[in-house]
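Quick one: the structure is below, and I'll ask about it shortly.
Removed: one protein chain of the complex. Kept in place: all other protein chains.
Entry: chain A
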């Protein structure tokens, strides 16, 4: 464009003489890592847990190994993985719209509707698991997508509308499972067993883990790539960082926000379908929401503190804590509620750490 060499400003003047370069830089990196909200909060939570254990008279040196065994050893790994998959899926369902600055708190509703739609299609459409899964994703996308016009037309923020739409969606799924789709003659709130053809194949020889694991892993990887390396991912990040900036830069902000909400809903619906098409191969009322995948997922995303690649690890950490909690209860007599308390503490500390950090690094001009 121009021929001027150095058009604006004088060349940068004496930038600070970097003192003891290498060592200093390592120091800075280490400090940043140690002070990151994730590390701080996990460490803080563990410290608090240990104090609680000691206070209630449990030996931490027994409890922690029991926790690890309960989650990862003695054949428990399978259960843990079976819980990891839906939690990771729900984490992505929350994280996709979050990147655009929208909170999807309606995960439970999207999950339940996805599950019941998958069951209905498996029972009545026949064929393989593909159609039920697609239907489940569409159902989730539809419920979550509803929040977009509610925001642009009526000004109701997504954080409110997704939450408000969740309960009726859960109830609708529950009603369908109890009445139109109920297993005849049993009086139980569940659908009949799904036909063999629609069931998800097992992953390896596992009896709990299905091909949902590689599927969710692959989709998560795809999303991570899209977020970091594609133009739509960039536009979504810009939208979340400063809506007006994105609009200024030519991003169709309303449409983009709607897309992310629907995509998050699709992910949640898909997870519902994957659960239902896996063991015990039916929609059991309440079985999707009772384990609290949605809540754990939100906690994990907050723990990852705006760094999507950290989400799988954060989900793993929280899932291990939960699964291990039961082992700890069995072996060390620590009530498994303790791990829920730890999870809650992590969230509180994450938030506090994030706020404190933003105060420290807050910048004016």
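Going forward, a residue touches a chain if its C-beta (ideal position, glycine included) is under 8 Å from a C-beta of that chain, and two chains touch if they have at least 3 such contacts; residues count from 1.
As a convention for this text, contacts and distances are computed from a predicted model.
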>> For the chain not present in this complex, what protein name does its UniProt entry give, out of "Fe-S cluster assembly protein SufD", "Menaquinol:cytochrome c reductase iron-sulfur subunit", "Acyl carrier protein" or "Simple sugar transport system ATP-binding protein"?
In response: "Simple sugar transport system ATP-binding protein"
>> I'm checking contacts with the chain that's been left out. Which of A:201, A:249 or A:309 qualifies?
In response: A:249
> Any idea which of A:232, A:280 or A:344 touches the chain not displayed?
Replying inline: A:232
> Given the full complex, what residues of chain A touch the hidden partner chain?
Replying inline: 1-2, 4-18, 24-25, 28, 228-235, 237-238, 241-242, 244-250, 252, 362-365
